[in-house]
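What you see is the complex with one protein chain gone and the rest in place.
Order of writing sets the chain letters: A, B and C. Residues in each chain are counted from 1.
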Amino acid sequence: MFNKVLIANRGEIAVRILRACRELGLETVAVYSEADRNALHVRYADEAYLLGPAPSRESYLRGDKIIEAALKSGAGAIHPGYGFLAERADFAQAVLDAGLVFIGPKPSAIAAMGDKAIARATVRAAGVPVVPGTEDVGNLSDEELLERAKSIGFPLLIKATAGGGGKGMREVRSLEEMPALLTAARREAKASFGDDNVYLEKLIVGARHIEIQILADTFGNVIHLGERECSLQRRHQKLLEESPSPFVDDDLRQRMGAVAVQAARAVDYVNAGTIEFLVDKDKNFYFLEMNTRLQVEHPVTELVTGIDIVKEQIRIARGRQLSYSQEDVRFKGHAIECRINAEDPFNNFMPSTGRITHMNIPSGPGIRVDTGVYAGFEITPYYDPMIAKLLVWGETRAQAILRMRRALEEYRLIGVRTNIPFHQTMMDSHRFMGGQYDTRFVEERFRMEEVERTAPLRPDVAAIIATLVADRETRLAAQIIRPAKRDTSNWKWVSRWERLHR
Amino acid sequence: MFNKVLIANRGEIAVRILRACRELGLETVAVYSEADRNALHVRYADEAYLLGPAPSRESYLRGDKIIEAALKSGAGAIHPGYGFLAERADFAQAVLDAGLVFIGPKPSAIAAMGDKAIARATVRAAGVPVVPGTEDVGNLSDEELLERAKSIGFPLLIKATAGGGGKGMREVRSLEEMPALLTAARREAKASFGDDNVYLEKLIVGARHIEIQILADTFGNVIHLGERECSLQRRHQKLLEESPSPFVDDDLRQRMGAVAVQAARAVDYVNAGTIEFLVDKDKNFYFLEMNTRLQVEHPVTELVTGIDIVKEQIRIARGRQLSYSQEDVRFKGHAIECRINAEDPFNNFMPSTGRITHMNIPSGPGIRVDTGVYAGFEITPYYDPMIAKLLVWGETRAQAILRMRRALEEYRLIGVRTNIPFHQTMMDSHRFMGGQYDTRFVEERFRMEEVERTAPLRPDVAAIIATLVADRETRLAAQIIRPAKRDTSNWKWVSRWERLHR
Amino acid sequence: MKYIATIDGKEYTIEVLDERHIRLDGQLLEVDFTQVSGQPVYSLIINGQSFEAYVHRDEDEWEVLMSGHQYRARIEDEREKRLRLAGGGAATQTGPYHLKAPMPGLVVAIPVQEGQEVKKGEVLLILESMKMQNELKSPRDGVVQRIRVQPGENVEQRQTLLSVE
Partner (left out) sequence: MKYIATIDGKEYTIEVLDERHIRLDGQLLEVDFTQVSGQPVYSLIINGQSFEAYVHRDEDEWEVLMSGHQYRARIEDEREKRLRLAGGGAATQTGPYHLKAPMPGLVVAIPVQEGQEVKKGEVLLILESMKMQNELKSPRDGVVQRIRVQPGENVEQRQTLLSVE
């Protein structure tokens, strides 16, 4: 059984996994790119090995180098985190071939769920409902897709076969605009995944994106940990997740949970995984895909169940039974996660890079922050803009929202722009407070300027602050320029000036 | 019913209370001294009023100015926190007289429990066991105390009548050394509380300091939230608390809880309070004192019960019933609190002041940090050296200890010395891990140098790091000094030097 | 010193009397103003109310981020305002607009050509950074000039990509 774990990832998730290993008394090995020499996961790990230059394909996607580092360090297992190599069956196989434990599912399960067409066919055979589309029929040409589109009907989505996270995805409203969007989707898919195959899927209007967390051990025990509501998205990127979903009642939770367990069993699943569903307004739900890895938003489930999913992952990988049976899983209170991204919400969510000069994270009761950054760390353009996850737990959804408001207000991060103001506005939105939102809400019905704010606007105070800062800068500039003109008695002049102005 | 609360305190507890108010949708008013203009509680509050210069007696002890600020701001209630005016019956009365709500017990209860002699007499009458001593007989002269000491027997303690927190406290092992210690104790009591009266108390050897948290509403409901183990102390200052106590079983918890509720009822207690007990090795317990206020270590109870004590305090003060009955109180898992003090554990715990230049607090699963400081804030010598409370929750005590280890290892605070290394050593101590400690453990049987450490010592690595830093400084100094001698071509010289050395 | 601050079209006349006093539209106010941690973060206590804001100068405007809201303020002294008004106030509309890379990244596509007319809001260039494809749009109507980069090219932050005149 392994006692040392290599974490094949970076950022907050590498830190998250490192913490779990530490708390289990396991030794840790980090890997890093040249851009990440001073990253938190490198600083916190017992060992650290350089993979290569900053771009992912030369570092975090170099499976060969990662396995080499594992063997060199004597690590017995590799945890892939999410993204990068987490859902690459060939990497998982290579890890096993090297005599190491892969902390995740079997390569066959990754492969089965990684090809979405096979995934849909597999779960459909197991009696799981799926969204109508072309995913099941293999890769098609543009001509074939245009033909099939007519029978699926509009609106529909073009999605990358190899993809995830919204990359290579396009929404199509009519046959006319479809050829151009196909081209764009294939280009993005190629760039992101090295594979330009795409498929079509019926777009379910007013849909909610709700997913079920499952855990499965090597003894055939499969349990679910309830749902996560992930409908708040922008450009198909999740922004905020919560559990329980304000839309899901006990009956729906049980039915979706049972189906999720069924889907996992269909591929002989082991370890942690997530079944994503689309749920329409009548509570019909459709299998969307299975993420065969740890999910970004796993902590909201941890907060309402008290179960440490990463520790369970490691436990399963060590060949132990699950610590919990389905009956042991109890839900308490409400959890919300805000993804803190380095992007400017006042400028079309443009990514923001630079050095963090100051950071003060919220803390106190009911707060959890998972982050990989700190004051002095530089945000580079090479990786994901998500720099932290801010989580709160509250006895009720209302209390969780109030707590999230105060946590967001406390958060200070200077040096890069963040989407914290977006989340603050969301927490003030009546529709969000009422739980009335679907996957289109952020893009179509949410305007930061239009939300009635809890804190009243104070342009007069903003005017005073800006004026006082401008006044200081003017005086400072004067201090620098004027002495140069005189060229003597600099310090005397400054002190006289100070006497005059204080 | 009030909607705005003035917090008559500073530091982490002011921030803690502010957060609770925020999460209840209440407006907040801070007060501050000149030294605290940039303190977190001032930054986070909706309103802030200056009290006066840095020394407490000119600021945080100015009850008149605090009440004036409350009236000016329209606050309907005052929360005193702990320390400062929290246990001053006259202040509580003045608050009521001004037509404001005091978030705490009635002045009569504070007075009854504030005079320890009266407190002991009161609870003894209610059937609560007390430690033998002179507290009950009023203020005595040195001569009388020396006489009484003989019948109580040695060792015994001299304690300040008006005191708390170990100030004015002395341990006496024989009659011979007692006169000098009496003088010292009275001097310290006078300086700290303006009252030099002291009393004697039997010292219970091998004693554990265990306290019971109670909550009481205005409808006569009184419940307890279990115990906190506070035996790890140095100079009678608590350093680390946990709940549950490794020494307390269900039976003892129930018995102590029942007695604590009895003691609270004896003074018609309302709001949150704590009954401190000494417990000997045979599980006999003696009433020590009642703290008629929120306790520093209240969060360990919050973590194991899920009850927000500060929110309950406010709820009670608003005239509502308790949210919980005794049957609702359930204990889950284990919580530990380490008090992070600005003091040097390698130099006799000497207090340390200065500006915090960098801070990175631990976060992630199961961590809570209550703090009032941030990077850029200056630690002044005017107040308590406690700058943060680091708390962890774990499913078991062992898991909590492992989590605390990783949290302490993550904590970065540069600019002042902290006692974090002390806590790290404690977490490695076998006696602590075994739960085998009493109130004398830290001072008498714990040596930082002697604990066998989890992380092996690496003097070779320390030597390399120190050498590399020294080498850099030498090179830097060379860069500064040598050009001055040449007086020309400074930048050219530096760049040539850099070429040579890189 | 007397300043005119303009936010959302509304003007505030603010006279800075000394370190502790200002006049806002003629009303004398006591202010306690301080910078926090040496960062562009400022704390203002005024009439007992405590405010904290992040302040950033962006060309000729000041951005004030406070309680999750961004205010954009123009601050001028009387002389500057006179000059601007005399100049017709249209100064910001003249001269070419130079599209600069807001961050380092990879040019994915340039859907416009030199000489092409573009409308405000039209996409000029797609820049990939942080695993996202970011559409850089024209802030006004004009004609595309001097495209200085090509698809597939890596660009630095602030590098000029093309112009709109």
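Convention: a contact is a pair of C-beta atoms (placed from the backbone, for glycine too) under 8 Å apart; a residue touches a chain by one contact, two chains touch by 3 or more.
Source: prediction; values computed, not measured.
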item	value
Shown chains that the omitted chain touches within the full complex	A, B
Listed residues A:S73, A:S192 or A:N271, member touching the removed chain	A:S73
Chain not shown: contacting residue from A:V42, A:I212, A:A272 or A:A335	A:V42
Residue in contact with the excluded chain [from A:L51, A:I152 or A:A375]	A:A375
Residues of chain A in contact with the chain not shown	29-30, 37-38, 42-43, 45-50, 69, 72-73, 374-377
Residues of chain B in contact with the chain not shown	167, 187-188, 191-192, 235, 342-343, 346-348, 350-353, 357-358, 381-385, 408-409, 412, 414, 420-421, 424-425, 453, 455, 457-471, 473-474, 501-502
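FYI, only the chains that are shown with their structure count from here on.
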item	value
Top chain pair, ranked by how many C-beta pairs fall in contact	A-C
Closest chain to global C-alpha mean, per-chain Cα centroids	A
Mean-CA-position distance for chain C and chain B (Å)	47
Touching two or more other chains - residue numbers and ranges from chain C	37, 39, 49
Touching two or more other chains - residue numbers and ranges from chain A	358, 409, 412
